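Of the protein chains in this complex, all but one are displayed in their positions.
Right, chain A next:
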Amino acid sequence: MNVACRIVDLQEEYIKLFNDQLPLIQSGSPEKMNSLREEAIKIFEEKGIPSNKVEAYKYTNLQPYFKGSLNLAFTNEAAHTDVTQHFHCEVPQLNTYNVFLVNGWFSAKDSDTNLPDGVVVCSMREAAEKAPEAFEKHYGEIAPTKEDSLVAMNTAFAQDGAFIYVPKGVVLEKPIQVVNIMTGDEDRLAFQRNLIIVEENAQLKMMLCDHTMSAQRFVVNTVTEVFANQNSVFDVYNVQNQHNLTTQVQGLYVHQKKHSNILTNNLTLHSGIARNNVGVIMDDEQCESHVYGLYLTDKNQHVDNFTSINHDKPNCQSFELFKGVMDDSSTAAFTGKVFVAKDAQKTNAYQSNNNLLLTQNAKINSKPQLEIYADDVKCSHGATVGQLDDEAMFYLRARGINQDESRVLLMFAFAYEVIEKIRVEPLKEQIRGLVEKRFRGEFDKCDSCVVCGQPGSNASCL
């Protein structure tokens, strides 16, 4: 069922909406999801949509974006299954297992026969049946519902999303690609909640590709929880490719166990207002985490990457690199919290954030935040802001390469370090190409689905 609502005062209306629709919200959701809603909505009621007075949201006042006339779907009719038929992979080397979500609802997936035994890929609504123990144990336990009002809002409202379970010892050769599509003729607010569990000695590489397929205004609140058990290897590449009228707040929260190795990479190629929260908790010894991001902005786009990495136990390592190339009067922010607990000795934590500003009007706020309570640690952090190097420009031009092309080469040179961190070779190739296109101004967010070729003629584009 679709509900159109007009939000002026935020909390009041959202709370009323929640109370009015609670029976629908609960209907068909796993019990565990429902059991957390009441507390979550209280937290949301107390904190509300963050303005820039909230320290963690200092550089992104979200209140205006959650106001106005928006549609919400409380049943899965929003999951227009026909939409997904237009998607087909045009990167033959990139053999993936595909999952489609439309407006936050699970819509379609490839046949299960393409998955190794025991691997579960399904709607969150089926998760409690297909992997009851794991779902019960981890749902809602990883994302910071108490600390972040948008996570609380998601926990209260979310009804669907993708669930992935990789059992002990299973190594997925094929990456799983979760394609999130926002579409339809109405301006829309959507919630999506994903849960990924990678058990002991298991390995999973996945992509989260965020798209918009119609020119409406979209507000998306997504929370993805990841549990990486002992010795597991987990990669997630979030490729954002949304039009300028999109506001996306998303949280990616990873909980790591001993000897696990995780990688997150937020590749924001095109967006309106994007707030990416990445939270990693290393709650056991010998964990390794790689937290990367690349944001390419122009016009009046805004990207805010907010990361927090917790070293709770000794002998863990974290590597963090975010880079941004910013044009026109776009703005961006980066916050890198690194917390090292008192007994987390022998911690290695490296962080850097580098920005290339192409105009005087582009703006970046970069803020490292180190909180270190152990004494035997190696931590470094650095932030840089620079312009295109005139000497390098001249060198290229002196070889006959025109000014525009030289700019593209240098912008790409700046960004490539983050692309090189991609541990899925065909995806790396694909992202290289897309980033280059973006720099050339040839990037069409509508006709180039990031990983799958999305024919643009099927959607009206902004």
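Here is the rule we go by: a residue touches a chain if its C-beta (ideal position, glycine included) is under 8 Å from a C-beta of that chain, and two chains touch if they have at least 3 such contacts; residues count from 1.
Simple rule for what comes next: contacts and distances are computed from a predicted model.
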Which protein name, taken from UniProt, belongs to the chain you can't see among "Phosphate ABC transporter ATP-binding protein", "Fe-S cluster assembly ATPase SufC", "Electron transfer flavoprotein subunit beta" or "Heterodisulfide reductase subunit B"?
"Fe-S cluster assembly ATPase SufC"
From the listed residues A:L24, A:A215, A:L245 or A:I401, report the one that touches the chain absent from this view.
A:I401
For chain A, the residues touching the chain missing from this view:
389-392, 394-403, 405-406, 409-410, 412-417
